[in-house]
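Take a look at the structure below.
The complex appears here without one of its protein chains, the remainder shown in place.
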Amino acid sequence: MPDALTVEDLLDAYRTMKTIREFEDRVHVEFAKGGIPGFVHLYAGEEASATGVGMHLSKEDKLASNHRGHGHCIAKGVEVKGMMAEIYGKATGTCKGKGGSMHIADLDTGMMGANGIVGGGPPLACGAALAAKMKKNGKIAVVFCGDGASNQGTTFEAMNLASVWKLPVVFVFENNGYGEATGSSYSVSCGDIADRAKGFGMPGRIADGHDFFEVYEAFGEASERARKGEGPSLLEHKLDRFYGHFEGDNQNYRAEGEVQKLREETCCIKRFAATAVSEHGINQSQLEAIDSEVGELIDEAVKFAESSPDPSESDLTTDVYINY
Amino acid sequence: MPDALTVEDLLDAYRTMKTIREFEDRVHVEFAKGGIPGFVHLYAGEEASATGVGMHLSKEDKLASNHRGHGHCIAKGVEVKGMMAEIYGKATGTCKGKGGSMHIADLDTGMMGANGIVGGGPPLACGAALAAKMKKNGKIAVVFCGDGASNQGTTFEAMNLASVWKLPVVFVFENNGYGEATGSSYSVSCGDIADRAKGFGMPGRIADGHDFFEVYEAFGEASERARKGEGPSLLEHKLDRFYGHFEGDNQNYRAEGEVQKLREETCCIKRFAATAVSEHGINQSQLEAIDSEVGELIDEAVKFAESSPDPSESDLTTDVYINY
Amino acid sequence: MARKITFQQAINEALDQEMARDEDVVIMGEDVVGGAGTEGEMDAWGGVLGVTKGLWGKYGDRIMDTPISESGFVGAAVGAATAGLRPVCELMFIDFMGVCFDQIYNQAAKFRYMFGGKAETPVVIRTMVGAGFRAAAQHSQCLYPMFTAVPGLKVVIPSNPYDAKGLLIQAIRDNDPVIFCEHKVLYTVEGEVPEDSYTIPFGEADIAREGEDITVVALGRMVHQALEAANTLSSGGISCEVVDLRTTSPLDEETILESVENTGRLVVVDEANPRCSIATDISALVAKKAFEHLNAPIEMVTAPHTPVPFSGALEDMYIPSPDSIVSAVKSVMDFSQ
Partner (left out) sequence: MARKITFQQAINEALDQEMARDEDVVIMGEDVVGGAGTEGEMDAWGGVLGVTKGLWGKYGDRIMDTPISESGFVGAAVGAATAGLRPVCELMFIDFMGVCFDQIYNQAAKFRYMFGGKAETPVVIRTMVGAGFRAAAQHSQCLYPMFTAVPGLKVVIPSNPYDAKGLLIQAIRDNDPVIFCEHKVLYTVEGEVPEDSYTIPFGEADIAREGEDITVVALGRMVHQALEAANTLSSGGISCEVVDLRTTSPLDEETILESVENTGRLVVVDEANPRCSIATDISALVAKKAFEHLNAPIEMVTAPHTPVPFSGALEDMYIPSPDSIVSAVKSVMDFSQ
């Protein structure tokens, strides 16, 4: 519960959310300038979701992500410079430039990988949870899925399997209202994704994904259940994405002024800051100090990425198998 | 409703159930003798399910089946001689001996095919339902799945798709308690399969699959809904299989005496006959006449199959494409 | 001079003309309309890269957005094909076949055979293939060898706008299941395309360039690389015959064999990974059926046995280049027994 959060925790949470936002805003800008190649899906607007979850995880807990993975990485503790270099395709990237935005992974911090396949993550997270269960180490796994991914067969199978095997895993559905240009009101045939939990024998709960405190509390409950060996849970975070599906999306499927309105009304960071200051004794100046540190961090990351070398020819044919 | 059933209908229903039972009992015997090759899954014990559904279908309605498909075929009107010959792998079989027990299809009677892939049928049934919807012909599609198949991703996806597109399709789950040797109480993570309906925005209903009248009534409701353009439904038939998963199964996963007990207590044909005689004015002699006709029919079918020729060498490489 | 349009426009036009001609033709896929269930413009996307744009306005409900459930909607397309429709289903990237392959190779491809010749399954699955977009390992593959291996499927890989239109119309009218592979790098390529509807039969390779010294068999985007290499080589006095397969199943064995009979030398160029590929398939065909005409080893120019790397620096090395084709041709020409 919010009460359990120390000032330290709150400042950490703010730093994480702010880092994600700055990272994404900057990638947006650099992409438009032509510095970044490929398909890039930004997480801006959804920061409270990854952060509220990540605060409950240690490096030994595992996280399986999706194509919109930058925020999950940052919340799981992946180093930002390497991420930026990876998105630029540089040799210094988290994955030596061989994975890119859609495949950032850092197994050392428990980040099992973004994923280019919608629904790719849920079975993998079950596996990580199984490993934790077999090793009886009290660790858990979490997987982030979109509303679109909630209709993928792999996702359903994973939920059933997790329940049958009573795995310590939490399925977090980030329902941002769209899968690409298709509305979740169209593609998800039941009212709320959380309605599906019952069919898989697990509790399902909705949280306001703009509200860090609500996410933090809900995931706290689910992760505790998992750690206690009581099995999986489903959480649905209702939230919004501030950019297009991917960079370059003209977003003509959105209502006029929709994004503008969202940015004004649903910004999770603004909301967090207001609550933190008014209810938790945080000073505005503390937040501002973080803002400027984060700004520097991201500047540095971009400079690092830009000035890093490309992978070299030999990288093309290494890392296929253990022996080459 | 039972009231809507004429004497003619009831005798038809009895004939269908009895034909299925005799067919399967005979295949069991002939398989043990070594006359029938391959993987053969018998439907005995589940006759009321296929029959109660089939009574609502015309040849233009489509049915997608699974590996345990003989009963579905017979209830859909596939000719029994051809089926038997198919199971023997003969040139006179419904599929020229090229499909076998797991692949009997007869598109002319709306039988889209048994299926060797668990969960193969549900998406296909959606397609048939889509065709009916686009052609606005008032026809529907139905798919039979087992409890095991209820955990396959394709099945979940199909249910969601059917709901999103409001397709005239009915998902019938024949829950016989086992998927091979694994209990449905283990593999289905929620209490009843019908509990999953809500997560796919459709009504879900349980029927006693030993009770023809209940099945008939429940499917009547679901099919009417589909024909009226109100979308898909899920039905769960609780029932039992009298033989092993496939022929050759020693069934050591079953409780001692379980099959014996089932055959005595849950036989849908005995139950139907008793009700038909006591409540619907059918004479025992009418049923006996059918019994002997069915006996002859199956005898003939076996003789036909046994005496039919094998496919010939040229059959090996035809029917791959339209032109060869 | 005839009208020029892009590869992408050619595909859109083929779809448009076939939908106008036959009302059993329907389209389904993720965002093929784009905007279902949203407040914005319907037909917002017309496919992730806009290929189906404009069709919803003309054909309404006959073009349908789907949930992200490839097994579900690909299977529905297959089922609908057996029940009287002629669906054109979009699998956004061929890389996603892993979540729906069963409905293609175990269902669609096998119905006719398993059912003793009684089924017809006129379904087309359109899908994007290929590297070059910096789209990394899961959005850049050339997995068509796996489809080519499946009896009962037909596999089409056009290299230019003219072929794209004619082959797609053929695919839609064909009564067997067809996998139609669109190389994403080709979408913006322009070429002459008649406005009227026309078909190109399957199993007829195109001699993209005539030559005498060596046969270069290629497909899809690789035809362009091969032609560029042939240009370079011709100035060095080597005359390449470039064969564009167009369809890998059915395969035009005759054209390939005839060409090799004339030239005595063969290089096969395939963007797919090297093992069990179109490159090995064509090589084996020739080593079996035209061995006595071969004067040199058969070279294959393919991607390496690695996933597709993200970094542009690496991806450019991954994709077979005109230069690598030139080297391969030269090494074959230099061979003397």
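Of note:
Per-chain residue numbering starts at 1, and chain names A, B and C are given in the order in which the chains are listed.
Criterion: a residue touches a chain if its C-beta (ideal position, glycine included) is under 8 Å from a C-beta of that chain, and two chains touch if they have at least 3 such contacts.
Here the structure is a predicted model, which is why all the values come from computation and not from measurement.
Between the chain not shown and the residues A:G113, A:G146 or A:G231, the one that touches is A:G113.
Of the candidate positions B:Q152, B:S233 or B:T266, contact with the hidden chain is made by B:Q152.
Only one of A:G35, A:P123 or A:P203 touches the chain withheld from this view, namely A:P123.
Looking at A:G69, A:G99, A:G231 or A:G244, the residue that reaches the missing chain in the full complex is A:G99. One chain is missing from the display, and on chain B it is touched by residues 37-39, 89-91, 95, 97-100, 102-103, 115-119, 148-149, 151-154, 178-189, 251-256, 258, 310-311, 313, 315-317, 320.
Touching the omitted chain from chain C are residues 71, 95-106, 109-110, 113-114, 136-138, 145-146, 148-152, 249, 251, 272-273, 275-281, 283-289, 291-292, 294, 296-300, 304-307, 309-310, 335, 337. Remark: the residues of chain A touching the chain excluded from display are 62, 64, 93-99, 103, 105-108, 112-113, 115-117, 120, 122-128, 130-132, 134-135, 141, 153-154, 157-158, 160-161, 164-165, 318-322.
Here is the rule we go by: only the chains that are shown with their structure count from here on.
If you average the Cα atoms of chain B and of chain C, the two centres end up 40 Å apart.
Put simply, the C-alpha centre of chain A and that of chain B have 45 angstrom between them. As a whole-number value, the distance joining the C-alpha centres of chain A and chain C reads 36 Å.
Multi-chain contact residues of chain A (touching two or more other chains) are listed as 151-154, 186-189.
For chain C, the set of residues that touch two or more other chains comprises 66-67, 69-72.
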